[in-house]
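The complex appears here without one of its protein chains, the remainder shown in place.
This part shows chain A:
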Amino acid sequence: MTLTPPPFDPELAAVLEMLKDAVPPQLTMDEIEATRNGPGLAMLADMDLTMGGAFEVEDRVVPGPENAPDISLLICRPVAPPTDGPLPVIYHVHGGGMVIGNNRVGADAALRWAEELGAVVVSVEYRLAPEHPYPAPIDDVYAGLLWTAGHAGEIGADPERIVIAGASAGGGLTAALALLLRDRKGPRPLGQLLMCPMLDDRNDTPSTHQMAGLGVWDRTANDTGWTALLGERRGGPDVSPYAAPARAEDLSGLPPAFLDVGSAETFRDEVVAYATGLWQAGGAAELHVWPGGFHGFDGFAPQAALSQACQAAQMNWLRRLLAE
């Protein structure tokens, strides 16, 4: 097995050059706190969640999992929805390696879809590792989804048309949510949108080795994230598929999936393997491997040609999924 990494897309390589100080490939446990308080997250506070007045925005506190604190849902409803009837929901789970971020991270992408589709966005705040290891994050994500389905009428939403979506750690939590909903016979999402999802705690695929020290979220950072979530159990024999969906033995009976990933990122091989598993289990899945893409390229460099293609593919899948 060669360790020569696939080349970055030319435009994305240039973006990486500019990002390298702000977003180094590595993340260690003792850098988590500084990153949480860094300028990137501070900028999110200024984000216009109304999209120029197209959405009314509410932070609603709802009950969390049993014997756990309440959780906060960011709820964005179209001011002028295309129909009077209940609207589809984008249930969004933010990224941040299980250790960073809040429910504003990535909400702009979900809001862009919702603006085009006439949908409600619900973005869940979940407890972060390492202070709150598995299963706290997924339990919060699950509780938020149950509340959304159970109270859909209150937010003008259709509980039968909930699309669950997330990027990176949020993508992994979204995949885990689909497994949990299947196994606990919860509400069935219309589809699962897994953007460069973080799926495999073993951190040992060829792409994790190829991309060590390169791009965004390399093997070291991945080890930090999974260890924060799972502690000493990371990579061991008894990791639950609800923690690391790559561990799932049964991928049947899941909602249609959209998966995307860059060819030049740590998660490439685990995402391709997960899509393959879905197909082999008789499921519906659409997989895009974007050549030369680094982790999260469409968010870091939304203007790049490859990002535009990636965003268009996501939008296109959502349109087909929600077509009546």
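Basically, a contact is a pair of C-beta atoms (placed from the backbone, for glycine too) under 8 Å apart; a residue touches a chain by one contact, two chains touch by 3 or more; residues count from 1.
The rule is simple: contacts and distances are computed from a predicted model.
A chain of this complex does not appear here, and its UniProt-recorded name among "Acyl-CoA dehydrogenase", "Amicyanin", "Putative aldouronate transport system permease protein" or "PucR C-terminal helix-turn-helix domain-containing protein" is "PucR C-terminal helix-turn-helix domain-containing protein". Check A:87, A:216 or A:264 against the missing chain and you find that the one touching it is A:216.
Across A:113, A:300 or A:317, the single residue that touches the chain missing here is A:300. Among the residues A:117, A:167 or A:278, only A:167 touches the chain that is left out of the figure.
When you scan A:49, A:62 or A:105 for touch with the missing chain, the hit is A:105. Chain A meets the missing chain through residues 7-11, 13-19, 22-23, 27, 35, 38-41, 43-44, 95-97, 100-101, 105-106, 167-168, 195-196, 216-217, 221, 295-296, 299-305, 307-308.
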